[in-house]
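Missing here: one protein chain of the complex. Every other protein chain is in place.
The block that comes next holds subunit A.
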Amino acid sequence: MANPPATATTSVDKPIVGSLSEVHADADRPLPAHPVTTVMEARDLNVFYGDFHAVHDVNLAYGRNEITAMIGPSGCGKSTVLRCLNRMNDLVTGARVEGQVLYHDQDIYAKGVDPIAVRTHIGMVFQKPNPFPKSIYDNIAYGPRVTGMKVDSMDDLVEEALRGAALWDEVKDKLKQSAYGLSGGQQQRLCIARTIATKPDVILMDEPCSALDPIATARVEDLMIDLRKDYTIIVVTHNMQQAARVSDRTAFFTARPDETTGNRTGLLVEYDLTSKIFSNPGDKRTEDYISGRFG
C-alpha cells in the first residue's frame, strides 16, 4: 500500500497464540515448529447482504507461512469470510461488512484504505480456473502491468512466477499461445502463477480444486505446500481430506438458522491445529461434520 497504511504493514508481527486461546481454551498444545505470527485477523466480523445476515461475529487469526483451511457445510459463510479478506465483497451489490479485518494491524476496512492496494497484497485464486483470454505470457504479465509494478525484466518475472507455480516446464515453449489451450489443472496453476507474479503477501484460495480431477488436485495441493514457505495461504474447501492433507490450522464453520426468518447465518465453531480438529475436535458439531454425520 502506497498510502499511510504502509507504515503499519511493515510493523510488528504479533504472536498468534493470544487470539487462538480466545477461540479455544487449551492453548498449551505444541505449536508448529516454524515460527508463527499473525498476518491477518478478523475481529467481530459480520457480513450482511441487504437484510440477510450472512456471517455472525467471526474472530479468526491467520498465521504467517501457514496454510489455514476454512471448512464447513454449504452456506456456512466460509467463502464470504474469505472474500472479506481482500475486499472482494465490495463488488457485491448490497454487501455490508461490520467489524475489522486486520492486515498487519491495519484495518483494511478503515476509512482511506484503497481496496485496489489491498488486493495487490492479498491475492486470490478462484473456484473455477479463470485465465484471461490472452496468451500464457500476458496472463502472468497482466497483474504487474496494471498495478504499475517496477519490473526489470518482464520475461524473468514471468519465468519466476511460472516456476513458482510448477508450471514452467510444461509451458515454456508455448508462452505466446492462448491460456485456453491448457488443461483445467494447468489453468488453475496458471492462475496461481498469475497471482504470485504480483508478489502478494497472502494468497486466498476459494475451493481451488473443486473443478479439477484428482491428479490435478494433487499437483495443486503439492504446490500449496511448496508456496507455504513464501506465502501465507488461506483456503476454503469442501473437501475435508484436502484440509487434512494441506493445512496447518483448520477453522470449522457452520450455519445456524434464524428462529424467526429461517435464514441461515454462518458462524465459526472451532479453530485449531488441523491435527487436533481431525483427531480430537473440541466441539460436538465439528465432530459430527468431520465424521460425516452431518453436512
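The criterion applied here is as follows: a contact is a pair of C-beta atoms (placed from the backbone, for glycine too) under 8 Å apart; a residue touches a chain by one contact, two chains touch by 3 or more; residues count from 1.
The rule is simple: contacts and distances are computed from a predicted model.
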| query | Name the absent chain by its UniProt protein name; which of "Amidohydrolase-related domain-containing protein", "Aspartyl/glutamyl-tRNA(Asn/Gln) amidotransferase subunit C", "Ion-translocating oxidoreductase complex subunit D" or "Phosphate transport system permease protein PstA" is it? | reply | "Phosphate transport system permease protein PstA"
| In the complete assembly, which of A:56, A:128 or A:238 touches the absent chain? | A:128
| said: So one chain is hidden, and I want to know which residue out of A:60, A:88 or A:277 touches that hidden chain in the complete assembly. | reply: A:88
| Touch list for subunit A against the chain that is not drawn | 86, 88, 91, 93-94, 116-117, 119-120, 123-124, 126, 128, 130-133, 142-143, 146-147, 191, 194-195, 198
